[in-house]
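In this view, the complex is presented without one of its protein chains, the others remaining in place.
Right after this comes subunit A.
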Amino acid sequence: MRRWISVFVVASLLTLAVAGCAGGKQQQPQQQPGQQQAQQQPEQPKEQVVRFNNGTEPETIDPGLSTGIPEANVENHLFEGLMRLDAESKPVPGMAERYEVKDNGTTYVFYLRDAKWSNGDPVTAHDFVYAWQRVLDPYTASEYAYQLYYVKGAEKLNTVPLKDKDGKDRPEADVKKDIEAAKAELGVKALDDKTLEVKLEAPTPYFLSVAAFHTLFPVNKKAVESGPDWFRKPETIVTNGPYLLKEWKPKEKIVLVKNPNYWAANEVKIDRLEFYPVEEASTALTMYESDQMDVLDDVPVAEMDRLKKEKAGELMIRPYLGTYYYLFNTTKKPLDDPRVRKALSLAIDRNAIVTQITKAGQIPALAYVPPGIPDVQGDFRKNGGDYLKDNDVETAKKLLAEAGYPDGKGFPKLTILYNTSESHKAIAEAIQEMWKKNLGIEVNLTNQEWQVYLDTRTKLGYDIARAGWIGDYVDPMTFIDMFTSTSGNNDTGWKNPQFDDLVKRAKATGDQATRMQLMHEAEKLLMDQAVVMPIYFYVEVDLQKPKLKNVIVHLVGGHDFSRAYWEK
């Protein structure tokens, strides 16, 4: 018996010892949401704090190396580019006080305001030159380096070969020599400390929007050179935005506090921002409903009906520059026939999909480019109009018969591919049912894990595949140019010289009216050929405490609380 007791005690001590490993971690300051809520009245915090569910852990907050929205959400508060996006997602001066556009839209001169880095250094034009050269340096290996390819010589610098023809590393001295030469030719120059000149490859009317994008944010050379994880620690990160990094506990929270040295600090009302990486949407909702979170950027579809009734004033539905659509593999029979593709596209009821499945106010998509992009006058989508009639079964049947499949007879059994997700599945099932009922054709459904799905798509190993596209900047080109013959994003196998020519001409012209007209023509061609089947235009669905005002949500994604405030 005594021996048994001793064994039991040893086992218990062992487990306690393991538990003790985390003893330090258990002692946290008082700012946990659970405790904070006890000290503060819900919706009326004494301190101006915003607790936001960022959805996931940022992979980095080095603006030159990041790619995702959760990263950009934090970076948008810590850093500021030459421009920043306002409440309408229009670029307004940020670090640049003003700018001039010259040479038929191919040269931009930015005049910087008096702004400081958080270490007290002035923000200069040289910081931008350094940051952009760093992003484009092939040794940096920035995934989003191509966001800078509008700048003259940027692609050349970024593609300086690191290997020889045999695939072996070239001598570092030779590579560095080539990089330095390419840097000297790069179209970014500091004319003086406060003046930055940017020369572009071609007129790019949306370049000011691009200048507000995180890849083009300045970074502080001294900070970057302090180590590869310079941005992870408050003591090493140096920033120029409205907030400073106070604390980063991986997978727990990121805390930012107001930067008193920010040039527009008087416009910043929220003292403290807390970003949480809660991945389960239902958990985040429970946190929101128990007043431990102020803003959620994702709402479970299953709760949508209840929330619409119970939290009508808090459910914020905002425009989001994205399209949910199906891709056709145009290299495969019978999808190589535009009549078949068009018939499939016409025979679905988009309105039923958005009202009965997605339920959050998504807009049925009867064209490809989403609304919200300014045209020469008005909105690009409104001017372009619809290219389809929703649920046009009659025309669909006619087209299918013309293609040789009257009432679906003889139509081979195709497969819809989607990445694993309940909502993608529900939509695919609805479309499967619609095609069966309306056209008499049967399709299979198959789901794949995200990475496998991407691989299948890229290799054209599918028949019909679910897809989604969110614009990088507010211009139709971000949607249009992905379907050129050479685009790496064109996963349809569709190649059309006429389309390529339209895009090429649109990219070369400095005349905005001509450019927009060419993009309208390109979209019409894409829709006439039914290369894709648009289903709905995305919306950004947030839950936000009613007394929190002036939260900016960019059309291209990303939250900005720098001008938000709590209403008394």
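Before moving on, here are some points about what is shown:
Following the convention adopted for this analysis, a residue touches a chain if its C-beta (ideal position, glycine included) is under 8 Å from a C-beta of that chain, and two chains touch if they have at least 3 such contacts; residues count from 1.
Everything that follows uses one rule, which is that contacts and distances are computed from a predicted model.
Considering only "Carbon-monoxide dehydrogenase small subunit", "TrkA domain protein", "O-acetylhomoserine aminocarboxypropyltransferase" or "Oligopeptide transport system permease protein OppB", the record for the omitted chain gives "Oligopeptide transport system permease protein OppB", by its UniProt protein name.
Annotation: of A:Asn73, A:Ser142, A:Asn220 or A:Thr330, A:Ser142 touches the absent chain (contact as defined above). The residue from A:Gln292, A:Thr323 or A:Asn438 that touches the chain not shown here is A:Gln292. Of the candidate positions A:Arg98, A:Lys163 or A:Lys333, contact with the unshown chain belongs to A:Lys163. Only one residue in the set A:Val92, A:Ala181, A:Ala265 or A:Leu454 touches the chain that does not appear here, and it is A:Leu454. Interface residues of subunit A facing the missing partner chain: 1, 3-4, 7-8, 10-12, 15-16, 18-19, 21-22, 25-26, 28, 32-35, 57, 59-60, 62, 65-67, 138-143, 145-146, 158-159, 162-163, 167, 169, 227-232, 249-253, 276-280, 282-284, 286-287, 289-290, 292, 449-452, 454-456, 458, 467-469, 472, 488-489.
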